[in-house]
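Next up is a structure, given as structure tokens.
Every protein chain but one is kept in place in this view of the complex.
Each chain carries a letter (A and B) given by its place in the written order, and its residues are counted from 1.
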Amino acid sequence: MSDALNIAPPNTIDDAAGPSTAPLIELSAVSRTYTVRKAELRAVDRVSLAIKPGKVLGVVGESGCGKTTLSRMMLRLETPSSGVIRFRGTDIWDLKKEGLRDFHKSVSAVFQDPYSSLNPRHRVEQVVMEPVRVNFGRKATNAGRIGELLHSVGLPATAGRMYPHEFSGGQRQRIAIARAISTNPELILLDEPVSALDVSIRAQILNLLKDLQAASGAAFVFVAHDLGAVRYMSDEVIVMYLGAIVERAPSEALYVRPRHPYTKGLLEASLPPDPRSPNLNSSIEGDLPSPINPPSGCRFRTRCPLAAERCAREEPELREIDFDHRVACHYAG
Amino acid sequence: MTQLSLDAGTPVSISSRIRTLLKRWPVGSIAILIVLLVLGVFAPFLEPHNPDTPQIMKAHRPPVFLGGTWDYVLGTDDLGRDNLSRLISGARISLLVGFAVVLGAGSIGTVLALLAGYFGGIVDIIISRMTEVFVAVPFLLVAIAVVGAVGASTTNLVLTLIFMTWAGYARVLRAEVLRLRELEFVKLAKVAGCSNMRILFHHILPNIVNPLVILATLQLGATIVIEASLNFLGLGVPAPQATWGGMLAAGKNYIGFQDSLVIIPAIAIFLVVLSINLLGDWLRLRLDPRFRQL
């Protein structure tokens, strides 16, 4: 944490709400549009957020909500169409040489698919140590460090000499995690890290991630469609729908008292069912509208139980409804 | 529980072992190709006679199985040259040209496929258009024109063949690179800060080796046929060097009089190309991970 402070340039924009530390990564009105058959698809729409060192931000939403595009932009894999992403105060697309090297040392990722995440032609030790090798040089990749990393994700040191296909899905995800922590990064982006795994393996991996987060003090961005996993991991949660943030709140507040009708529906659907009277009535009806031509006004209004005439005219702003609890809805109370 | 024949521990008879070996490995193809390789590499030591020196007095001797002598096992041609020696000498040329062309065209095609597939955009458009043009060109006519313009020589033959076949590699491998580029390990390599060169040669190249090997094997067979055709037309390796295509061309004048002059090189080409293609098919099944399961 203190490292982050020292390196951060003095002209960092002050976070209005946060009195203490400067954000590690900060997104200001970031949008990303794609052109699909001459039509414009706004995958991410004016998203602003900031993550402080050591914090865990959960990003929740269903398919097509823009959460993956958002994470790809934070990883510098995609350029925003508008808006700025700053890492320790500098636009990540202005980074040059040393700054860029530092960005790659400080940011890593774990993706959903444990099969395509590991190069099938590389030994586990090559996979795990690659970030160290390209950022710190070959000398930094000693055998002791490999053993240490594998041990910290619960794999034996002998795994280093093996190839990915010799492991099960859960073990592969452990290898991917070992790679992600190899450079002691300050920000790890986890894009659906457990949703491709078997139910009995998910808890293992979530426990491992939580332990590693506590031990390393790295900030996590935890992207998932599964509210349960996000609740377990996160300090703060944002809920996205059709490219925009509809609710943002501290984790407990969101689960105890969700304000946006969409969040409420998501939460209902993810509650463990009561076998004596299984509830199949969801408050959200219908299908996701086409992102190419989203509804006017509030984008959720076509499926919303609270929708009124005003919702079609006016797009709700993200407003603070409670301490640190923001919601984009005219009628949420 | 049902007894299963695949359970380990049951003693396996030698004959059934041989049967599995024959089923799993293209034994015939490999044997023929090993013979070809040995003949090609050690040609000067294996030729019983000088393949290129005419001895008019000994012309048109029949092969041993048609009443000839063991001195000239496969008989002699119209100039009295030993057919076996010429076949061995021609094997060397076929191999040399075949491997040189596959190596050259394979390298060029692979590099262009990597660049086009990975970088996309304008690079891809230029390379892909070039590939399409080269795939569409009537090959034989261009070869005739090129050799006509610059003259027949082994080097020109190899260069012409490389020039004409690289596009096949580029087209197939580009599609493979496009698929690999979207995989998560490539994205994670970018996140780790790997350079484009490292991603291309360290991550993507090792993953296209299997299709490349399969393609190269099949191309080797095709190249040998094309090389024989060009030699047949007199557009390849200049005389008096023996080539299989050249032997066919010389022998065609004696069809009906001494059929073995045509049949022997034809069988040689047929066997070698068939073996290579069978090996290629086997490699495809063996190396393609989609077939590896089950």
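In the analysis below, contacts are C-beta pairs under 8 Å (C-beta built on N, C-alpha and C of every residue); 3 or more make two chains touch, one makes a residue touch a chain.
The definition used in the following text is that contacts and distances are computed from a predicted model.
Trainee: For the chain omitted from this view, which of "3-oxoadipate CoA-transferase beta subunit", "Dipeptide/oligopeptide/nickel ABC transporter ATP-binding protein", "RNA polymerase sigma factor (Sigma-70 family)" or "Glycine cleavage system H protein" is its UniProt protein name?
Mentor: "Dipeptide/oligopeptide/nickel ABC transporter ATP-binding protein"
Trainee: Determine which one of A:Ser168, A:Asn184 or A:Ser296 touches the chain that has been left out.
Mentor: A:Ser168
Trainee: Among A:Pro23, A:Pro131, A:Gly243 or A:Gly265, exactly one should touch the missing chain; which is it?
Mentor: Of all options in A:Pro23, A:Pro131, A:Gly243 or A:Gly265, contact with the hidden chain holds for A:Gly265.
Trainee: Touching the left-out chain: which of A:Gly89, A:Gly228 or A:Pro250?
Mentor: Missing-chain contact among the listed residues: A:Gly228.
Trainee: Could you please point out the subunit A residues that touch the chain left off the display?
Mentor: Listed in rising order, the touching residues are 62-63, 168-171, 198-204, 206-207, 210, 225, 228, 231-232, 265-266, 269-270, 272-276, 278-282, 284-285, 287-288, 303.
Throughout what follows, only the chains that are shown with their structure count from here on.
Trainee: How many Å are there between the centre of subunit A and the centre of subunit B, using C-alpha atoms for each centre?
Mentor: So the centroids are 51 Å from each other.
Trainee: Which of the residues in subunit B come into contact with subunit A in the complex?
Mentor: Residues 183-185, 187-195, 198, 203, 206-207, 289 of subunit B touch subunit A in their complex.
Trainee: Write out the stretch or stretches of subunit A touching subunit B in their complex.
Mentor: Against subunit B, subunit A makes touches at 72, 75-77, 100-101, 103-105, 107-109, 111-113, 116-122, 130-131, 134-135, 176, 179.
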